[in-house]
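Every protein chain but one is kept in place in this view of the complex.
For subunit A:
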Amino acid sequence: MAKYLLLKHYRGAPEAVNDVPMDQWRPEEVTAHVQYMNDFAARLVGTGEFVDSQALSPEGTFVRYDGEGRPPVTDGPFAETKDLIAGWMVIDVESHERALELAGELSAAPGAHGKPIHEWLEVRPFLAHQGVTHCG
């Protein structure tokens, strides 16, 4: 089993095929979308592949160290240029192919007109922890 991070971007990813902002959908479409995401997560809990998932607020600030005894420098949020992460899900699956398959399913969440959004999701493998390797 290996862990993968599925990242959903507000920005930075190529445009979704069905790219209508959510507030332009019909209320039932919003509900159907939320339901799809919940069902998806519940199904992965059932298969033992779900680890965690969170939605993120678009607000964000860049921070860096500015030297001993000085407060950290903050900047941003650069709302127009920076990539924004809308949310993430961590899955623990048998293979890279399975991770791609699930990301594909997640990208098929219904959007405007009840049609799949076809949004781009980024799939990033976790680096394994250093340590013992089990043989056999």
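Here, a residue touches a chain if its C-beta (ideal position, glycine included) is under 8 Å from a C-beta of that chain, and two chains touch if they have at least 3 such contacts; residues count from 1.
As a working rule, contacts and distances are computed from a predicted model.
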{"item": "Name under which UniProt lists the unshown chain, selected from \"Cytochrome c oxidase subunit 1\", \"Nucleoside-binding protein\", \"Putative RNA polymerase sigma factor\" or \"3'-5' exonuclease\"", "value": "\"Putative RNA polymerase sigma factor\""}
{"item": "Of A:Thr31, A:Thr61, A:Thr74 or A:Ser95, the one touching the omitted chain in the full complex", "value": "A:Thr31"}
{"item": "Missing-partner contacts on subunit A, residue numbers", "value": "21-27, 29-31, 34-35, 38, 55, 57-59"}
